[in-house]
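Heads up, one of the protein chains got dropped from this complex, but the rest are sitting where they should.
So that you can tell them apart, the chains are marked A, B and C in the order they are listed, and the count of residues begins at 1 in each.
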């Protein structure tokens, strides 16, 4: 398991492949699920050009690690990699990567989703967006409505 | 949307990044979920050294495409990429990649899981494994317990 | 009329051939009747899957000239 909060940009796909080559013996896992969150140019009705992501060094890593350990207890997971940016971000850049290796795809999906949802709920990060009206702190994250998200599209449509 | 069934090995992470660079405008999607299924050295109590994956050219692609279109109707998805091997496979090699781009992570997770589950249920592929006891056809896939799948028999009835 | 019949995976092994063209003297033969002809009177295996022109269907489906019928075991991709 590895959790890194870093300022410099990263390529989530190169990092996933590199981590797998270094840490996962070939032929043991059958399923890998990755989640990549990227910076959009629009949020909550505002046009966004840049973003500053503040965090609490020490506490942030500790809480992401705790969430990963919970996921590894709840599901049959072989390894977890989490990378998260802080500092200045530009539109289109990856903010977070969660990669989960498992023998079984259901476990990989559930664990990956658990990690990103609880990371968003508990890890101390704060987004400050640069909009045409100036800098604004993002006040809340959107919650994952859960496995039954089929209704989302119908409601918003 | 792109669906490819190919004999040559592929790097799922390089292909995901390349597809994103070529097809997704930066700043519009906020979430990417990928599933990669890889070949294990063990299945159903048998040690496996190699695998041959047969398919039905034409029908296989058509049914994967249909599953992707269903996912794009059910959820708010911007794009889907599916790559699937056929022919000779070695331990540790990726068999299938499903990558889903969306503005919302719940939709990306649900759609990705839907595509891999229904691909496994409907797309005509057959695994023949090389074990110490000789070649054997894999008789059934394990179902994802998290999904209430309809079942082919009822669909065709 | 002519029907193209294809067998995949363990069904191909069992039939000893990958494909054949079957000539029948009347329209409207069902998949089940076709099966009895090609399989020498054997029962259909309970897990047998059937596609006609690359779409899943069932044994009662009636065939027309030029149809491509495929018989295969449960699929195991992904």
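Following the convention adopted for this analysis, a contact is a pair of C-beta atoms (placed from the backbone, for glycine too) under 8 Å apart; a residue touches a chain by one contact, two chains touch by 3 or more.
Keep in mind it's a predicted model, so treat the numbers as computed, not measured.
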item	value
Displayed chains contacted by the hidden chain, counting the whole assembly	A
Touching residue (missing chain; options A:3, A:32, A:48 or A:96)	A:96
Sole residue of A:92, A:124 or A:145 that reaches the chain not shown, by the stated touch rule	A:124
Sites on subunit A contacted by the missing partner chain, in the whole complex	37, 53-56, 58-60, 62, 84, 95-96, 116, 119-128, 137-141
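By our rule, only the chains that are shown with their structure count from here on.
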item	value
Most distant chain from subunit C by Cα centroid	A
Between subunit B and subunit C, centroid-to-centroid distance (C-alpha), Å	26
Shared-contact residues (touching 2 or more other chains) in subunit C	none
Multi-partner residues of subunit B (each touching 2 or more other chains)	37, 116
